[in-house]
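The structure under discussion appears below in the form of structure tokens.
The other protein chains are all here in position, but one chain of the complex has been omitted.
So that you can tell them apart, the chains are marked A, B and C in the order they are listed, and the count of residues begins at 1 in each.
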């Protein structure tokens, strides 16, 4: 690999990079603090702040493009954050192609989703806009998320990464639980936070190991010296980092929070749980590529996690009727692809980021489309109640369709470029790895085509099943197209879904990212020739579409979920028993343990204390009966004492 | 003639009058007090006795102060080597005089209990009950009793004033006790201090039965204990051929006689002293007598008797048995632990305040033993300091107890103290402070004293005992805390006791107790200096 | 007798000439304020005003002290600043000696910062029958005074005196102003702490005797005792250490000495609970750092595994028990037990980061737990019940309150960006080099921290409006209907059954929130003060910092 690029101090617009996250952060603060007064204009500020960040990001991007590739990595040290002994954690930013890519994705897609949310979160008809503070609250939390996410990608050391990492976790928690009075939302939020914390432990421990061995946590210094470490240590670090990535990105075995996170408002699902936050794990591994480069074993584990996850996501996605959950499992699966890609090492880092970007477009578009559908359908998410909506909401239909095609890898749409590249690289591996990675990825591509086609058919085609049904809130369904403030962003994202793949590969994303990720190494011809792979994937996807059409499209969809069903479907409907596993192995014993400990503490530890006191008291109550009031018994005790003293003294003397 | 000439001329032993002046003043005052009792008209006795007592104590105090200013550090032995006047003696005398003064104030106060807390006998009580304040003796009552009753017509009833000579004699006995240089003097002093105490215990105006019972118990057990003391004396005499403390110490180093005499004698002697100091398991009289005796007398006993008993114990163990402490220390460990355990544990469930303080006194006796057992200068000085600190705190506590009353007399049952803080915040505050002092919380004398004693003990290699003592301190703290909880955190009962406005005497005594408790906690340097000035002379 | 010469002559290494009286003023000012409460007991508004003025003045003085504290001097080896010393009891070798290092400075700053806010909180509190606010405020000021003393004393004897003395005002605060079970809780608190203190007294005396052996005369001056620490035999050190340790472990508290805390924390009035858990218990961990480690360095190292085991158990055990609690105050108390585990871990990991982290943790825990207790208090003031199940869906009724509660919770679970993260990170990163296993377990503890905080938040704040207390309060309509136990002041101000925060309550919370967030991003000023003193402690322990500037390249130990 090439020598790490020289790190220069940030200049020009780069020195204002702190504004990137400061603007949304201040906006969030204002929205939180201003209270009811800001109800009327809160959303405007929220959108404006993210747009401002986006503009600044573009300016910095353009400035960076203007310099030579080896001078594109800059740092901006703001102040010393945590300093003690030899530990000195800088509050410093690293502006390089990788972070700038993320900045643009976050603020770009973020801006669109903010705009969309203005419509989506608008107070219900009849409500006084200034009295409903939920939209203001929403924008405050969304701004907080953007700020935290930007800190995550811009930080120049692991601790700042951790700050952003947990910061987005908080924002995610708040937004998943946005509908606070829904118990399921609260539970989902809590679950997300907890499973993320499991990952955070990994990240934290990785930081500790790095600190112990290298005495620094700055990316530049760590990457420069990581080669001095022993192989075992490096493997430990990579696995711990991977644990962190699994938590944040919903990878096996920590994937089960992500579908539940769909309890949040749909723009949140689009921004946080599809486009940006959940890809932080990919970012983490890509960012620490100098470490992963040193440990093939670590990379194999990463890739295997990706493979397992992408299969799990694809399989479960086939079974759900909830439109957002299908998309959520699709996200799990697609991130599995990215993790697989970065697990391939130098042959895949850039591909992972590439897929991350295209996925950001089409998955955000899909979620916004789903949100538009829900908006039209009284917030219902059950696809069995939909049907034939394509005619009712044409813009949504078209934009959603673009995203759909991009996702299943329709030729020359963005997914085609990014996903196929990953599958190609996977087949490019040697030996069993090539077969396992490649075949799994191909199989999942087919499954993806199946479930997405199923989703399209159930939602936009076929009979209008909703006509004979009541919505969950008791009203009739009145599907309608969404307002322009919502369709606008959807159109933009649809355009992105269509063209992003082509454009990004044409302009040379790989070269752009090279200063951060190293040169992309073309994978050698592995177990399958490169030329063969696209055809194989295409065939597999087409098969998926066909099966979906045969299974779902050619016969009416029952409104009631069919029961009983075969074991694979049952298993998929129950998330392949991931939740059941968590419940049986962790939750129930945990509750039992807690109760047992409470009992132990009250009766055992405290019981000992109280028992000692009670024992003293009881002993006292008994012993005082010896004070009988009879003078002769007193004399006896005195005599006894005297005999003891005499006997003891003589015994001591003569013994 | 010739024969007469051959008899050596009698040379009276030299007496250092200046040194023993305080003792002489007190004993002389006691004699004068008896004369007052015999010859003064009834209604003049109270003021005269009070004035005399205060005067005696004051003069004795001045004499002590004057002598202490120029006393040789090494101490002197005088009166045919019957008495030793050394640093500890002077300190103990001072302590006894001041505590005695405080107790006399409590005894003399007539405002709390109309007519004072003392009366001579049950029959008189009956006559009072039959005709309070009548001008002439009612029919059917022996005229003699009427004559000895309560003062002139129309006057407030006067109190029984025999108590003053008794207390003065007891005080004199105590002073001789702590200064005694031989066991015989010690025995005589023991009786001089004990006999008046037995009597005054039975003089309570109210709850006569309890009071008399206390007197009987105290007397019988006290006499029993002095028999032990005396037998110990005899054995030691047999061992050493002398009852002088120094002679015993010398004999213990090298004598052909059987050590059985030495240790048997030591054991019995110590038992007699431990009894007086209410050390467990020889404490059995303490709760009953503390409860039954009139409260001012209890205060006197608790404060002064403890000083005297431990002063004597200190002298015996250090001077006569200092060289054999390896033999007796183990046994004393057991006794100390037993005493602390009995006091702390049994105190937990007491329901009568005076009884509770009695058990507290037993526990404190255990703590004091730690200091006594340390055969070092710190051992002596810390014990002396502890005695002073404890005496004042206890004096204050009993002073407060005497103020909380129902129509039936003192309200000593704990339940009657519930919610006292609401009705009388100052009194509750004073009591709380004193109780915290007994518990040994810092910034009270109790803490300084405990610290001194325990550091002396630890310095002499008794670390485990110190830890045990501290644990029992914590246990004992519970019952002090119980009183505080009752006073502050509980609701007042309907028919709760009232708090009497204390008369000047009681006020002074309680204030003395509080101020000394505070001062010795905050700035004990001066007193520590006195306590450490000069060791025991033997 | 005037010729008395004590054979225990006094060591004269401590300056006996007085010195800077600032700390003395800090100590005496609250005492004065507390005493003033007595004559003002009939004029409650004036008494409150005077108490508040005293607390504010104290805060200003502490700020002045902070400004005057020189980190340069501390870095160059000046162990204490603002030194004041006069002999107290020469016979015992004690001095009235005061002085602060960075660690003590941040603790007194925390105390002075919290007290005015707590007074504001207690301003309109409904007190039990027959109790007056002047007594309440007097006890608060008295507690503050003893805390000032305990942190600034540089004479071990004097420290002990304050250590015990601080029990008394707290005892009365709990016993007189506490909840239904206050008698039991206060007595338990007092006796438990007293027992610990007395065991420490044994060690204290032992230390004195040891110093007399080594120096020829007993002393309690901290620096003298520290100077002989390395030459004291390890076996002696162990015994002495254990005495101190038991006292501090009870105070801190570490499992298994913790059971008094849930009772005391739950039954104490909120302000007392904040002071108790937020500051007073820190005396235990402060004691570890100031007394156990420097005075018994070898023993500390020998026994560190024992403490670490207790610390780690505490982290997990406290967290799991917190999850199982039904009473909100007990819940907060158990979370504190878990946090104290972190502090103990950092303290016995012997690295500058861990020490600094532990110290900062003491401050941060005071702030975050203090705020959590205040939030519980605000809930109880509205609902009149401490049971978690009596509340539900409060965020719907009082979003501001819910938000503050969440922030307090986030600070408690050490979310980055809040104050606690910095300290928890420092503790863990500093402990890892020497104690990897304990650190890993402790790090797992952060999952549990999230669990109990979010569980609590979900129970009380999220979901539909429910719970007996909330429903009853709503039905009562805020005007004190039958059975309503709502703080009348709260109800009157808003007229709603379950009102959101009032202006006064915002006034209580705002400073806490600001400090919690600001210290999350800018801990520098506090760390700058702490670091030099931590370095001194490292030197006194005599172990090198485990991670040199370049790290320990080569792999995990």
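For this structure, a couple of remarks:
Everything that follows uses one rule, which is that a residue touches a chain if its C-beta (ideal position, glycine included) is under 8 Å from a C-beta of that chain, and two chains touch if they have at least 3 such contacts.
Going forward, contacts and distances are computed from a predicted model.
Only one chain is not pictured, and the protein name UniProt records for it, out of "Hydrogenase", "Ferredoxin", "Multisubunit sodium/proton antiporter, MrpB subunit" or "NADH-quinone oxidoreductase subunit K", is "NADH-quinone oxidoreductase subunit K".
Considering the entire complex, the omitted chain makes contact with A, B.
Check B:15, B:59, B:184 or B:522 against the missing chain and you find that the one touching it is B:184.
Only one of B:198, B:263, B:328 or B:390 touches the chain withheld from this view, namely B:198. Among B:37, B:288 or B:327, only B:288 touches the chain that is left out of the view. Shown as candidates are B:15, B:40, B:76 or B:234; the residue that touches the absent chain is B:234.
Of the options B:99, B:176, B:215 or B:512, the residue whose C-beta touches the omitted chain is B:215. Take chain A: the residues that touch the chain left off the picture are 624-625, 627-632, 635-636, 639. Mapped onto chain B, the interface with the missing chain covers residues 121-123, 184, 187-188, 191, 195, 198-199, 202, 208-210, 212-217, 219-220, 223-224, 226-227, 230-231, 233-235, 237-238, 241-243, 287-288, 291-292.
Basically, only the chains that are shown with their structure count from here on.
For this pair, chain A with chain B, the centres built from the Cα atoms lie 80 Å apart. Chain centres here are Cα means. That of chain B falls 45 Å from that of chain C.
Rounded to a whole number, the gap between the C-alpha centres of chain A and chain C is 37 angstrom. Remark: chain B residues 216-217, 220-221, 224-225, 228, 259-260, 263-264, 266-268, 270-271, 275, 281-282, 284-285, 287-288, 327-328, 330-331, 334-335, 342, 345-350, 475, 478 touch chain A in the complex.
Residue ranges on chain C touching chain B, taken from their complex, read 1-4, 6-8, 88-92, 130, 160-162, 164-165, 167-168, 172, 175-176, 182-183, 186-187, 190-191, 194-195, 198-199, 201-202, 205-206, 208-209, 212, 218, 239. On the chain B side of its complex with chain C, the touching residues are 68-69, 71, 73, 87, 90, 377-378, 422, 436, 439, 441-443, 447-448, 450-452, 454-455, 458-459, 463, 466-467, 470-471, 473-474, 477-478, 481-482, 485, 488-490, 523-525, 528-530, 532-534.
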